[in-house]
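One protein chain omitted, others in place.
Each chain gets a letter, A, B and C, in the order it is written, and its residues are counted from 1.
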Amino acid sequence: MPLSPEQESEIEAARANPQPTLRAVSPGMEAQLYTAHPVLDHGFVRVIDYMGDDGAIVQAARVSYGAGTKHARDDTGLIRYLMRHWHSTPFEMCEIKLHVKLPVFVARQWIRHRTANVNEYSARYSILDREFYIPEPGALAAQSATNNQGRGAVLEGAEAARVLEMLKSDSARAYDHYEAMLSQDGQQGLARELARMNLPANIYTQWYWKTDLHNLFHFLRLRADSHAQYEIRAYAEVICDLVRDWVPAAWGAFEDYRMGGATLSARGLECLRRMLRGEEVTQENSGMSKGEWREFREILG
Amino acid sequence: MPLSPEQESEIEAARANPQPTLRAVSPGMEAQLYTAHPVLDHGFVRVIDYMGDDGAIVQAARVSYGAGTKHARDDTGLIRYLMRHWHSTPFEMCEIKLHVKLPVFVARQWIRHRTANVNEYSARYSILDREFYIPEPGALAAQSATNNQGRGAVLEGAEAARVLEMLKSDSARAYDHYEAMLSQDGQQGLARELARMNLPANIYTQWYWKTDLHNLFHFLRLRADSHAQYEIRAYAEVICDLVRDWVPAAWGAFEDYRMGGATLSARGLECLRRMLRGEEVTQENSGMSKGEWREFREILG
Amino acid sequence: MPLSPEQESEIEAARANPQPTLRAVSPGMEAQLYTAHPVLDHGFVRVIDYMGDDGAIVQAARVSYGAGTKHARDDTGLIRYLMRHWHSTPFEMCEIKLHVKLPVFVARQWIRHRTANVNEYSARYSILDREFYIPEPGALAAQSATNNQGRGAVLEGAEAARVLEMLKSDSARAYDHYEAMLSQDGQQGLARELARMNLPANIYTQWYWKTDLHNLFHFLRLRADSHAQYEIRAYAEVICDLVRDWVPAAWGAFEDYRMGGATLSARGLECLRRMLRGEEVTQENSGMSKGEWREFREILG
Partner (left out) sequence: MPLSPEQESEIEAARANPQPTLRAVSPGMEAQLYTAHPVLDHGFVRVIDYMGDDGAIVQAARVSYGAGTKHARDDTGLIRYLMRHWHSTPFEMCEIKLHVKLPVFVARQWIRHRTANVNEYSARYSILDREFYIPEPGALAAQSATNNQGRGAVLEGAEAARVLEMLKSDSARAYDHYEAMLSQDGQQGLARELARMNLPANIYTQWYWKTDLHNLFHFLRLRADSHAQYEIRAYAEVICDLVRDWVPAAWGAFEDYRMGGATLSARGLECLRRMLRGEEVTQENSGMSKGEWREFREILG
């Protein structure tokens, strides 16, 4: 269970205290504030704060004195136009702050997105909890034979059992020794900044993470993609739902132009034009490598 | 007058509509929202939105589940500790969005601060207003004889009058021609993206500018400094007042450790220690250049 | 003429002094170093320094101990794969430093690319030269009737002559007054940081600009695009030629996947699939707005 009763009550207290504000308010996001959305076995995503709404995107694009337009439909049209033509700066005018609990190996992928603000729980200063990510049986996959950085079939039977047993027992032993090294009971106790090095990458950490909507969309396009590692994708998908509630018009444009869209190369466009003229195009006469051709065919459905 | 009656009424409308929120609220900032604070002769600064308060800095530093501590005094102590030890990431958890109207030559200095989000009024898309910065008599300064990038005494008499006359008449003529080139009355009319090139750097532009508190402090340290050009300092000083209202504890720490503080070099520290031991230290035996020594003496008062 | 004889001889001196290095060397770039490539009427682009070559991209992608592979063909294949799958970090391992002379209104667009390092000629510290951008007759375009931020037909006859006359005479007068205000002949002389405000946006400035190859590609995709303003596109096209000489394999991949490619929305892909199945698709049954449909048809050729 990710939250203690004390933590639950802190969250409830935060949700029980509405105050008046003159700022732009997103009703969909207010409904989500502070609540912990579970991810994986011990993780979560919580919205701590947000700035702006769909109207704020329009307002910034127009550098206007008042709020957005009166007509939500006009705002949606402008937002779609901005997204289609890669006008990214108005989307930067919305900001979100999340509290995330996640395994260290997921955090290591996540942190590569540099245009964000981060405060991570410090294992130099504090002691980490005994919480480790142990995959669900359905997530325990073999190495892909075709994709060097992907997964194949789900492991089964004795092999799956062996893997789970190793992950669990190594985590438990590593944490037992972490505690034993830290202990000041009859000994000095190792420095926390050193003891933490014994902990494996499936231990959970947590952080406050803040970014703007443009950079969040970039994160989601890469991490909610089907090629992303399942564990980070699980977080990205929860965040997608939050963004849909926060800025529905911007989300709609993002879904159409980015998540559901595709980029074709100059060669791909040339092949496409030949196909639309009724020509037979094959990998051999396409000018593409086998890998490119396969990806091109997937885009065309 | 910077605002039209229509703009004034849009601002009033925005201020007349409080809504409940569960987010952290800064009372001092709510009182400022949307109002245009005049700067120079036609410029202003308006707060459009903000995220976080002093408590949010503490909350992020602790990666906590609830709000900051119960005791404002503890928060202030922690914030001072963070500022003193250059722990900048918790300050990045607060964000502010401003609407600024400013002369182009000020905008060109301002934009050099890269860690910010900007949407500027587009002179490709729209026509700029006939508004130019003409300095107050007290701001019409001669070139400094000692500082290659600074000002000396205020110009007086005929020279001051000539300068003002040139600035005014050149602005007026440039704008007359701008309009004449754009006009589609009996002619095609030059493209806006070209016509704008005739306008001088004292014309006003405007933008939405959004940044986090850490980077805002960096901006203010450089631009509210006595060595900054007067015109950008006028904006920085108005923003200082807004920050004081927004996050009073963080502002207090910034004022003590950054704005009012000073950095000494290794040589400077060595001289200082000698002075405290009662030794006579002069520029000659200090190891410093004349410029360094003068600055060192100024720090010591 | 953009360069004085003294500047020309400084450039020649720099080109006359090869030294041995153990670093990766790009022969195509060595041939370009320091030479000023003219742009517009008084501008230029010069390569001052560069880091890395095609092999450096491969080497970083593999985190290898030695140089790239022995076979240029393998490097090209990997580089195309990286570009196609948006693996941007290996391209960040190459860096370029340019010296650019450009009109201020172009500089104001350019500087919006934030992930770069810039040192601009300071008009607080120094006096700007009397050099203004005056468009060629073929670049003197009317406002577009269909595109709010674009150009239409070229101006002709009396209108063109009037525009050129205004641009020239206003530039000359502004500069005359700039000099008159600065003059310390029989008067104090206005501070440089103030006098510059009288200068119009077609005056030339110059800067050192340094960025990595990934961000340079992003700049070129937006600024060498046919929708970019002609004046900044003129610079971008010169830089394209330099990049082609510097990292030919990366340039080829960029040209195929970015410059010559196109992004289709989810709706666009759906329409395309219907068309490939032989269905008649029109704007009316496409689900797209008129603007989207027109852009979609342009992509399909």
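Rule of thumb we're sticking to: a residue touches a chain if its C-beta (ideal position, glycine included) is under 8 Å from a C-beta of that chain, and two chains touch if they have at least 3 such contacts.
Fair warning: this is a prediction, and the values are worked out from it, not measured in the lab.
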Contact footprint on chain C, counting only the chain that is left out
3, 7, 10-11, 13-15, 17-25, 30, 33-34, 48-52, 56, 59-61, 63-67, 89-90, 92-93, 95, 97, 99, 117-121, 206-208, 210, 212
Interface with the undisplayed chain - residues on chain A
103-105, 108, 111-112, 114-115, 118, 122, 124-125, 133, 135, 139-144, 148-153, 155, 159, 162-163, 166-167, 170, 173-174, 177, 180-182, 184, 187-194, 196-202, 229
Tell me which stretches of chain B touch the chain missing from the display.
77, 80-81, 84, 86, 89, 112, 222, 255-257, 259-269, 272-273, 275-276, 289, 291-292, 295, 299-301
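Simple rule for what comes next: only the chains that are shown with their structure count from here on.
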What is the distance, in whole Å, between the centres of chain A and chain C, each centre taken as the mean of its C-alpha atoms?
33
Distance from the mean Cα position of chain C to that of chain B, given in whole angstrom
29
Counting in whole Å, what is the centre-to-centre distance of chain A and chain B, each centre being its mean C-alpha position?
35
Any chance you could list the residues of chain C touching two or more other chains?
112
